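Notes follow once the structure below has been shown.
Left out: one protein chain. Kept in place: all the others.
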Amino acid sequence: MSKKLRVATTSLAGCFGCHMSALDIDERLFTLLNLIEFDRSPLTDIKHCGRCYIGLIEGGVCNAENVHVLREFRKNCKILIAIGSCAITGGLPAQRNHLDLGSCLTEVYLTEPGLAHGYIPNDPELPLPLDKVHPLHEVVKIDYFIPGCPPSGDAIWKFVTDLIAGKTPELGHGLIKYD
Amino acid sequence: MVSDSGLHATYLGPILERHGYAATSLLQILREAQEHYGYIHPSAISYISVKLGIPRARIEGVAGFYSFLHLRPHGEYRVLFSDNITDRMLGSQPLLEEMCRQLWLQQGKVSEDGLVSINTTSCTGMCDQGPAMLVNGRAITRLTQQRVQEIGQLIRNRTPLSDWPSDFFAVDDNIRRSGPLLGNTLAPGAVLSTALTLGSENIIEEIKQSGLRGRGGAGFPAGLKWEACRNAPGEARHVVCNADEGEPGTFKDRVLLTRQADLVFEGMTLCALAVGAQHGYLYLRGEYRYLLEPLQAALQRRRENKLLGKNILGQPGFDFDIVIHLGAGAYICGEESALIESLEGKRGVPRNRPPFPVTHGYLQQPTALDNVETFCAAALAIHMGAEKYRAIGTPKSSGSKLISVSGDCPRPGIYEYPFGVSVREVLADCGAVNTRAVQVSGPSGVCVAASEFDHRLGFEDLPTAGAFMVFDDSRDLFEVARNFVHFFAHESCGFCTPCRVGTALLKQTMDKIAAGHGTQYDLHEIENLDQVLQTSSHCGLGRTACNPVLHTLRHFRPAYESRLKSLEFKPAFDLDGALARARQMTGRDDAGAHLKTEGA
Partner (left out) sequence: MTDTFQLDGATVSFEPCQTVMQAALTAGRYIPHLCYHPEFKPHGSCKLCTIKVGGRTLSACTMPAEAGLQAESNIEELNALRRTLLQMLLVEGNHFCPSCEASGNCQLQATAYELQVMTPHFNQFFPDRPLDGSHPDILLDFNRCILCELCVRASCEMDGKNVFALAGRGITKHLIVNAESGMLRDTDIALEDKAMHVCPVGVILKKGVGFSVPIGARRYDQRPVGAQALDDAPRPAISGSCDACEGKS
């Protein structure tokens, strides 16, 4: 048997909904696991992405850590896939793009009623937010996109198995969805 | 509301009265209404809406279309620096910055006391005597540091524009080379007398025989257009003169309107005789507002001399008159169908064609619409006779052509040549040395590199509407192209998707490259955008908006490549800069509070 393809997955400014949806492929997960093995992913405890064939990223880029992780994936994955609305358009987190980041932080940490002695967290451990949330393709080159919020398990299955089979993935009516 | 409307009635009443409450005069009414407060008051729109029976949203739509109309206070003094590349080459940018500093304001914003705003505008047609600006619509040329300081002082002192030194407003003709057109000494009415002996059909035949082609750039045979207009069914026919000379780098119509106003009107009247029109319109670009009074005076003289009005030259039934319509800052109105929309008092959006203006033009009636220079040339051709006229120029481009020369040369100005003159000859005549490239016919035209200087101006080789911008070897052709791309994005009417969004994307991509974030990926993007603009845009603006980039990429690719990073892809924004606001809010500056550029 040929070597299994390594696949890494992660969620940046996302809700893990796309990961949950990926689990909706149900028993096909076993078929898939005959073909691939997971590198960094919520399913493993690997902290950094190694050399992979496919990287799947959900969520947009909203802070410095997202940028580091995204760059690491880009460096190590032959094929990088943006999965879900947030990764592809910025999605829900990008709804803050109309607001000034400073006033967001001020309202959340300083002026929100009920906050006594609030302060804006400044621990160096915390990643700093970017002034705007960006879709992945505005920060690194992305090879493929699986739209949907989230894309259905069937769409993810079709897309990934097409890719593994060496076909240009195509999602027909009912599988391609933005919502 | 009531008192408001009473307030507006006092100044709007006479304006509306003068325009006969005609919806077609909406743009003219708005222009004049603006002169009262320096902007168009919301209640004034309501008032005009009621009086003209036009929905107020549509009036707002019209006002919002034109750069020189404002729906919010814009300063008692509205300063606009001409932003053509030739103005920039003459140092307009530092002058603008200095003026902003002097008057303590930010470009594009109105000063807190409401006194002044400073911004840029598309080419004002003063390229041979730039840098130039418009103050409340009045052209000022030959800006220097000293002149800009004086202007700042006059503004601070609230000196009325009428009391400013008159030499500020002096506009030179700079005629460097004359020919049959500029050198003519025709008496007003001379051509019309000849024309009357010919009669309508023979005029058209003569124009066809002369080989005269439109001087606005497209080069449609004038005789065929006039004939089609005359033969088109309609209740009334119109003659329209396109004096919306907006193509950056072009200023020859300005000189014709200054020096040869009678010939322009003579040509229009000739056309009216040929096609059977009774109404003429001269669409004068807003930037040439200062020409309005002299042109009105010329029209009045012609009326007094029986060259306009009823029974022209005593010929029963030869009735024709001309109205001047002022534009308000919209390049797209140089496109004939957009011009007609604007003439009808609407947003200047190009129509779907066919049908063409010759059959469905102004108010859907047959309309002969030609460029200023075309009307002059037509008058000249009738005067000289087709055969003699045809002997000038080349077989496919008969007659002479006015070239507006600007940029890197010691003798910018107007040059009249027979068609067929080579780029090299023009360069020699204007004294240009070490020329790297010439932009022929403006941003929508062609960028001609040194290897092509033997090409000849004419419809069979290098068609031109007249602009001739010279760039020497100190110039960066990428920056030239970027200036033109900004121009198109600013002037896109926004009607169709490819032009509205495509020109904005093209601008973003050029800016990305200029900011040092460009890669090969972006050059590929530019080429793709060019393809989309070229194939799917609604009108010529979108279809030619990519020309500056296509041509400079072809001839001066290194000007782009030298700016590229070696990486395959880079973000359009500075990632570390995107953390600046968060650093400011948290007071952090540790290593984790920064993002390094990848690969650096």
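Order of writing sets the chain letters: A and B. Residues in each chain are counted from 1.
Simple rule for what comes next: contacts are C-beta pairs under 8 Å (C-beta built on N, C-alpha and C of every residue); 3 or more make two chains touch, one makes a residue touch a chain.
What you see is a predicted model; the values in this text were computed from it and never measured.
Q: Sort through B:Pro160, B:Pro316, B:Pro354 or B:Pro410 and give me the one touching the missing partner chain.
A: Checking the options B:Pro160, B:Pro316, B:Pro354 or B:Pro410, the one contacting the hidden chain is B:Pro354.
Q: Return the single residue from B:Gln209, B:Ser536 or B:Thr597 that touches the missing chain.
A: B:Ser536
Q: With the missing chain put back, which residues of subunit A would touch it? List them for me.
A: Residues touching the hidden chain, for subunit A, are 82, 85, 88-92, 94-95, 97-98, 132, 134-135, 137-138, 142, 144-147, 149, 170-171, 173-174, 176-179.
Q: For the chain that got dropped from the picture, name the residues of subunit B it touches.
A: Residues of subunit B in contact with the hidden chain: 42-43, 45-46, 55-58, 60-61, 63-65, 330, 341, 347, 351-355, 360, 364, 489-498, 500-505, 508, 528, 531-532, 535-538, 572.
As a convention for this text, only the chains that are shown with their structure count from here on.
Q: Considering only the defined contacts, which subunit B positions touch subunit A in the complex?
A: Result: residues 521, 568-569, 571-573, 575, 578-588, 590, 592-595, 598 of subunit B touch subunit A.
Q: Where on subunit A is subunit B touching in the complex?
A: Contact set of subunit A toward subunit B: 64, 67, 71, 100-102, 105-106, 120-122, 124-125, 127-132, 134, 138-141.
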